[in-house]
Every structure is written in C-alpha cells, then in structure tokens.
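Every protein chain except one is present and positioned as in the full complex.
In order of appearance the chains are A and B, and numbering begins at 1 in each one.
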Amino acid sequence: MNLSLLFGALVLGLLTGGVYGVMASGLALTFGVMRIINVGHAALVITGAFISYEVFRHLHLDPFAGLVITMPLMFLIGVVLEVLFIRPLKTDREELSVLVTWALALALEGVLGYFFGTDLVQTTVSYGNSTFVVGGVHIADVYIYGFLLAIAAMAALAALLYRTNLGAAIRATMLNRQAAQLIGIDVERVSAISFGIGAALAGVGGTVYGIVNAFNPDSHYDLIGHLLVIVVLGGVGSMRGAFLAALLIICIQDITQVMISPDWADLSFFVVLTIMLVVRPQGFFGVRVREAT
Amino acid sequence: MIGASISQTGDFSSDGNFVKQAYQLWADQVNSQGGLLGRKVEMKFVNDASSTQQVVTNYQTLISSDHVNLVFGPFSSLLTIPSSEIASRYGYAFVEPAGGSQEVFTRGLHNVFEAEPQAGYKDMTVFGHWLLSLPAGQRPKTAAYVSEQDPFIGPEVEALKNVLQAGGVKTVYNQTYPIENPDYSPLALAIANTKADVAALGVNIPDGTAFTRDFIQQDYNPKAIIYANGPDQGTTWISKVGQNNLNGMTAPIAWLPQLNTYGNKQMVAGYLKKYGGNAAGMSGDVAEAYSVGQVIQQAAEAAHSVSNAALIKALHSMTFKTVQGNFAFNKLGEPTGSLFLGQWVNHKWVRVYPPAAAQAKPIYPKPAWGQG
Partner (left out) sequence: MTGSRPGWAKLRGCVVALAFCLAFPTLFPGSGVLNIALLTLMYVALASSWNILGGFAGYISLGVSAFFGIGAYSMGLILEHLIHMSGGYGPFALVPLAGLIAAVVAIPLGWVALRTRHAVFATATIAIMFVFQLLATNLSGITGGSAGLGYPVPTWTGDFYDKPFYYAMLVVAVVGVIIAWMVRRSGVGLGLLAIRDDEDKAEAIGVPTWSYKLVAFVLSAFVAGMVGAVYGYYTTYIYPQFVIDPLISIGAALMAFLGGSGTLVGPVLGALILEPAQLELGFHVNGQIYLILYGAVFLFVILLMPRGIVPSVGALIDSRRARRRGAPLAAPPPTQQPPTAEAVAR
C-alpha cells in the first residue's frame, strides 16, 4: 500500500470535498427553508462557473476577486427564479418542486448554451499549475485556495444564520414554517432570500469548479447526482451535515479511485448512500421530519 | 436532397457542429461546380441531441416521410449503429464520418462505410509501432494506460496495449473510468506515481487537458505520451494546455490542413472563407465529414447514378481519393488504409511516422513540461 499515494488522495479528497460542500450546503439550505429539492442546483453551479469565466475573460479579474460580482449576481438570479417559478407553487410543493426545478435546469442549460455555445471552456488562471508539496505529493495551489474559500463561505453562512436577525428568521422558518408565519415572519420573503443565498453558494462552488475542470452547459448532469447524494447523506436540511458529508464522500471516492479503480469509485458513492438509507434514513444530521402540510 | 442527423446539443455537440459545417461546405462546393451528376445538392439537417432515441426517429422521418435521396451518417459510433440499421432496412447507403468501433462493422450490414483511412478502433497502434521501432537501448520499459469507457476509445487503448506488451513493454497501470467522471486528479496522481516511461491516454479534450495539467503539476514527465484525441484539435487544444507544453505530444491523425491530398487545399480554403479561423486551428472532424461527401460523389460519378443500390455496389468496389488520403473499403465497410502518428515538433503539428510519410523526425524523449 503506497502511503504517499493514499495521503495524496486523502488531501485531494478533503480539498475537493470542501468545494462540493459549499455547493451542497446551498442545496441543503433551500430544502431546509422551503422543503423543496432543487435539482436545478447543479445548473446554478454551472451558471456561476460561466459568470466567473466571463468576468475573468472580459474584466480580467481573478475569479476569486471576481466573486464580488459573481456572488451578488447569482443571488439576484436565485431570487428572481424563486419569485417567478417557485413561489407560485401552492399545492404539492415538494413533489412539484422536483419537476419545476428540473425544468429550470433544462431552460438554464439552453440559455447558457445559446449565449456561450457548447464548447468546453475553463477559467485558466495563470497560477493554475503551480503546486506545493506535502508528504511527498504535489497539490495544485488552486485546490487550497478553493478550500479556503469554501471555509470562508461556510463561516460567513454560519455568521449570517446565527448572528443576524435575518438568520434567526431563516432558522425559525426551517424549524417550523407555519409557526414562523404566526409569529410574524414573512416566510415568502425569507424563502426568496434563502433561495438566493443558495444560488450564491452555488456560484462560489461554480467559480472554483470552473478553474479546476473544463465545463460546458451540459456539465450539470454529472454534478447533480453527486450533490443530491451528499445532501441526503448529510441530512436534507442540514448545511453542516452537507459539508461534512461532502468531505467524507469525496474522500472515499478519491481514495477508491486511486487505490482500487475509477469504476468502483463512482459506485462507492451510491453504496455509501444505500448503507445510509438502510441504517439511518435521515442522514447524519437530519431530523425525522414530520410531514408539514 | 441529402439528409443528415447532427448532434447539435448534448455530449457530441462540439463535434456535431464541425460535421455540419463540413457537410454544408461540401454541398456548397459541389453545387458551385455543377452539382452531383448535374443535380443540385440540398442538405437537410436535423438535431438528434446526441440521443439514440432521437437519431432513430430522425433517420426514419428523413427517409420515409421526407423521402431524401441519400443520407450521411451522424457523429459517433453510438449513434451510427442504430441509424445504420434503419438505412439498411430501406436499402440506403450509409457513409459516416466517425463510427469506428468494432460493433459498427459486425452487425451484418452491407451498407455501412466509415470515411476514414482506418477503422477507428485500431487508431492508436501506430504509436506502438513507432516506439517499438526505436533502438533497443532507447525503447521505453514501462507504460501506463488510462481511458474513458467509450466503445470507440476503450478498444483503441486496448489495441495499443496489446502491441506494446507484445513488444516487451511492461504495463504498470491500466484503468478505465466512466465518461461522467468529473475529477481526474486522483487518477493522474496514481499514474504519476508509477513514473511510467509511456503514458497512453484514451481521452477526449476535457479529460485530456485535465490529465495534462495534473501531470504538469505532479512534475511527471513521461518519455512519450499519446492522446486518443486532443493534440489534433487545433486551437481548442492549444489554448487549454499552453504553447510551452506542446512539443512531444502525439495523437493518431488522418489529416493535416497542409497535406497535399485530394481536394484538401480547396476544402481548407473554403472552410476558412466560410467559417473563419486559421488552418492550424481546424478540427480533424471537418476532414472526416468532408470525406463522406467526397466518397459519395466519386461513387456516384463512377456508377453514373445516385440510386442507393448502385452506390453501395460502387462503394464496395472502388478506391477513393479524399482529403484524408486514399483508401477503399473491405466487405464489412471497414476502411483499409492506415493512420499516421502526429506530433508537435517545434510548435508545428506534423506527421512523424511511418517514416515514409513523415514530414519531420519524431521527438523522443518528450521535453519536460514547460520547455517545449
């Protein structure tokens, strides 16, 4: 057993997992507040990747710096989408949301394809190839930056949720939507804002994704399966859970990929999911949800 | 009227686009010279979204509802196989640009022809032959193989592995990965760890670039490296891997913009005029698709007819001159030519093997990343 290889895979898994964690936490937030599964979340991630790519290309801003543009823009997109397409869903919200968000994903893919074409692109930053060495293994710098960004985003999210009035309103809505409404919280507004935050987080993830991988409007298909599994694993309403689940599962995937084979790596994802569903269907941090009407 | 199903969206969309451009270019050029046997060519394109469901519907509709006279094939073996069945049912000739997996030819059909010098699944063996032709002291000792699980590319790498293994090169890594795999770093890490002399990558552009960057980061410098696709794709490739890393990269090629093959100058000039860009940036897909048109044209002229039955007969019996060189088809519709090895030498994409057809001497070992 090649220890340095194992170590390298572990480090890689943690760093990449952090980025997936940010993406997944946006998904978890949306579910927690609105009880909807946004299968279009990956499409939002890719949208974020394209935005940061364009910002990089036309404004020559480093994508990390460009987040000052990408994030608010994604937030806005999220809010608009929520108000236009999700708020009108009055009945059977949970079930219909899957279909609506899928439709949004398709439409987003079409729009992105229309404006950017279907060629694969990548945000190739100049420092993209520089690495640092740890334990005898080379790790690209961008992975570290991405991970630090992920941590910062999660910290900012936690601060928002636990130290602001808005955050309190969000948490209240997550706990019990009707009760929150009764005590005067404008749950519709909170929903829109939460969706926007989710989109912004997707944008953060997308920015890093776009630096490390080549992507095109089609790329969301591959991504959504992973994100959904991560969120289920972590417990659908829990952002903390999503982040940790992402770290765990991406590590397992990377280690399997290196030590066994790439085929079984993908499968390991779903094996872990199955085990989880059998043993603890609510995920790591989820709570057995009483069906809200 | 000629019908063709094009992947305008979905997995094959970027190649599909090149194919459409080439088909249309060919049609325009043929028309400007009096048409096909005096008849004006009209292309009808439909989108198959890279889906086998849609491609079946498309060709059925084109043939039985739109009554097109002829059909051209779509991009990729995946789509070629089901659509060739439909064409066969109606007795239509099916000349296609890129369906090269073994299964395309073993379905018992008589109307399928791949317009490339060599059946796709044998493409990479030329690299193996080159390496084994090096003097014993220089020959590589170990090789790492990694490839997409693609019906076209997977067998290519397999075939290469068989050639090299038979020649005494030890296999130190051999894995395949699902096409949807988004993260190649762990794989690249494992390969770099083996420090193999040769790296054989069964990839397309996205994974090819990912592996390259990871190899650069890992400071892994194989003595020779081959990509199933990538280095031959012009500007798309160069912009992603960087000019300084090009020298030494190889890929199998059938075509180069500067070759003096039949109709090539005309095609390149016409393409640049119609679609812009520069010659070095043109994709090999364009040549493949254009060859389809050339083959049909020559078959029609030889048979003095555009009926499918006559064309099929002609296709089985003639040798054709195309922008990719000259070749004929065997009983199964497999082309009987051979491919060349292309390599970036002094920042030029040239043919380096077999020696008789080479434009430059191949580089070995490959210069370290960033220095070539």
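Keep in mind that, in the parts below, contacts are C-beta pairs under 8 Å (C-beta built on N, C-alpha and C of every residue); 3 or more make two chains touch, one makes a residue touch a chain.
Here the structure is a predicted model, which is why all the values come from computation and not from measurement.
Peer 1: Which one touches the absent chain: B:49, B:259 or B:286?
Peer 2: Going through B:49, B:259 or B:286 one by one, B:49 is the residue touching the chain not shown.
Peer 1: Sort through A:187, A:211, A:228 or A:248 and give me the one touching the missing partner chain.
Peer 2: Only one of A:187, A:211, A:228 or A:248 touches the chain omitted from view, namely A:228.
Peer 1: Which residue among A:59, A:99, A:134 or A:152 touches the omitted chain?
Peer 2: Looking across A:59, A:99, A:134 or A:152, the contact with the absent chain belongs to A:99.
Peer 1: Which parts of chain B face the unshown chain closely enough to count as touching?
Peer 2: 8-10, 13, 46-49, 51-54, 56-58, 60-61, 63-65, 78, 81-82, 85, 89-91, 101-103, 107-108, 149-151, 154-155, 178-179
Peer 1: Given the full complex, what residues of chain A touch the hidden partner chain?
Peer 2: Given the touch definition above, chain A has residues 31, 35-37, 39, 85, 88-92, 94-96, 98-100, 102-111, 113-114, 118, 221, 225, 228-229, 231-232, 236, 263-264, 266-267, 270, 273-274, 277-278, 281, 289-291, 293 touching the missing chain.
The definition used in the following text is that only the chains that are shown with their structure count from here on.
Peer 1: Spell out the residues on chain A that touch chain B in their complex, using ranges where they run on.
Peer 2: Residues 2, 4-5, 8-9, 12-13, 16, 113, 118-120, 122, 124, 128-131, 137-140, 213-214, 216, 218-219, 221-223, 226, 253-255, 257-258, 261-263, 265-266 of chain A touch chain B in their complex.
Peer 1: Can you name the residues of chain B that touch chain A in the complex?
Peer 2: That would be residues 9-11, 13-14, 17, 149, 175-178, 180-183, 185-187, 189-190, 193, 205-206, 209-210, 213-214, 216-219, 236, 240 of chain B.
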